[in-house]
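Left out: one protein chain. Kept in place: all the others.
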């Protein structure tokens, strides 16, 4: 995953344009993607697909022709969606178009102006401070024209048409944790799920933030009813502990699964309430959709000083952190995928398990085996109201043990799905 | 408010009679009152309006003609609803008609006998102890005859016919905290509400305890359906901390508002469960009505030694305490009056706030403004299930910020009431 992040890091992504296409092309080498191109001007829910932005070059040069700020050094240096400009102006006039972080003078901020026509540069405060007064040449060689918004999907087919969506935003430029790490974890998660046929169909959505999720929702109105669960992956590679942000519902099955898996794994972690800010859970959890979609991060949105700065670089993320995030995703989906409500077909009294070889023949011992206890619990609670996760929680038995008991009972014809 | 309490203090009030009328006349100088007179014998729910009691004079005089207990000194000296009596009797015979507080020998208790015909006097234990044996002349110059029960209403008209009732009892004689302070706070609250047109119609009820509330309920059967919220004001001027006693429902909106406002104000306070004892919340919260009516006091019913004694006098209440009670009432009604459920008219995804000038155009910054967050919260939770108070609680944003966000969104046509 780290290698993938390294490859994607230099590209200049935005909510539209060739940077997104190049990103999806690389991801497509790992998992097959279906890429969608949606024309500028398309109405999507309350929004409209904007013009497509592309950029070749941008710089500020001093009177000696030296590039003191250079897009070639970092895609962060240009304000996202900056209008083209080619001018010479004194530093004082230029200042209104410069963005810095006075509190972190060595870092370059990440700034955009998608919906208000504007041009600008981002640079370190200390770079700015070192600039002598005088005339500067400014150049943004960008285009903002009718084109397309680009997003991609990858589907791991399951046994049923009900879907789990995994979404990550692909619109941020050279920021490693936000969200190249999320893209990398999603990609490897898709590969892992494909190793067997899961129960659910898993749909991975690689789309620009906000407008991309809105576009996907607008174009998939009928599919949304099939989306039973979902997870937004973001900030998946920093050194902090894992954070699960619950869906708007708070008790959706995905919420219960993530809480269970994180607690059972004994990893240090946080579980937070839903807020209508953050990543694309904002759209999936808008009240008209109200999907059971949570968000898994390490340190969450705006929770680390490097957030949306040039310090969110390749040093800030690690292979180990991404592997840990991926492991929790896999554990969670392993539970989610098996969590079902069964019906006890012999609900009056206990069925005679011994006759079916499912119970110890020697009576009187006090050390009832866990597997046997799990069978009794599954039988007792399989009334159509309780799923296997409910049973694991109530019995305090491991989910795997409960799931195995359900399998044995299903095999013996004692329960049905 | 303190001046009003001072004026009302000397009057001898009871559940009927001229003391109530004089009280309402004075209150009427502050806010216009509609006074109701209900004839003796009128059936009101399970009760009957009793005879009207009036008193001119009452005393116990020793053999030398000296008044050792004198109604003119304090209206507390006579048992409420005392029958007329004019007799001479030895002290030992008189004792059966005397009420004292042995634990507080300097204080005169407040006692009544509304529904059992009886005569009697209340006096300090030390006064009684000082009386030599011998003959005493006793005189209660009272009348108990067919007449009326008197209560009054003041209405602050609102934008809707749904009502908030504010009730206080006006039947206690010279007791300052119980309930002249309540009367004063109610009066000034009514004046404050009239400064603008509130959303709800606010109805202030000045009525004798129990029988007055029962009479009001009996005569307003059809209006009760319009009563959405209510507050009983009692013991509003003592030095103790504020106490909110919840309605029978416990989660009525008035309960939630008072809990919220008291907590947000960071005043020391108590919130207590409903009990079917206390003041007229007993009637409003009887199971047939079960109104959302709570009770706001400082030190509650029977919670201070001065309760129902001559020590509940003008020194026991303060202008500051009443001003504090009034302030909380105003804060609470300011929340209650604006707490409404809106419907997000653009519930699928977030509406594009930027297009409507409601969102920062510069993206990437991590310090989303509170006003902007409040708009996202209102949009996210305005599904017909959540009111603005719910949203304030869940978002941990100040109610005022949430209400302002709702106003902005309403102005932009994004939500409807």
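Per-chain residue numbering starts at 1, and chain names A and B are given in the order in which the chains are listed.
Rule of thumb we're sticking to: contacts are C-beta pairs under 8 Å (C-beta built on N, C-alpha and C of every residue); 3 or more make two chains touch, one makes a residue touch a chain.
Treat the numbers as computed from the prediction; the structure is a model and nothing was measured.
Asker: Of the listed residues B:152, B:205, B:285 or B:334, which contacts the missing chain in the full complex?
Answerer: Missing-chain contact among the listed residues: B:285.
Asker: For the chain not shown, which residue from B:2, B:114, B:260 or B:342 touches it across the whole complex?
Answerer: B:114
Asker: Would you indicate which residue among B:151, B:307, B:348 or B:377 is in contact with the undisplayed chain?
Answerer: B:307
Asker: Of the listed residues A:35, A:376 or A:404, which contacts the missing chain in the full complex?
Answerer: The missing chain is touched by A:376.
Asker: Touching the absent chain in the whole complex: find that residue among B:42, B:143, B:275 or B:372.
Answerer: Of the candidates B:42, B:143, B:275 or B:372, B:275 is in touch with the missing chain.
Asker: Provide the residue numbers of subunit A that touch the chain removed from this figure.
Answerer: 344, 346-352, 354-355, 361-366, 368, 373, 376-377, 379-383, 394-395
Asker: Spell out the interface residues on subunit B facing the chain that's missing from view.
Answerer: 45-47, 80, 109-116, 118, 210, 213-214, 217-218, 248, 273, 275-277, 282-283, 285-290, 301-302, 307-308
Basically, only the chains that are shown with their structure count from here on.
Asker: For subunit A versus subunit B, what separation do you get between their C-alpha means, in angstrom?
Answerer: 55
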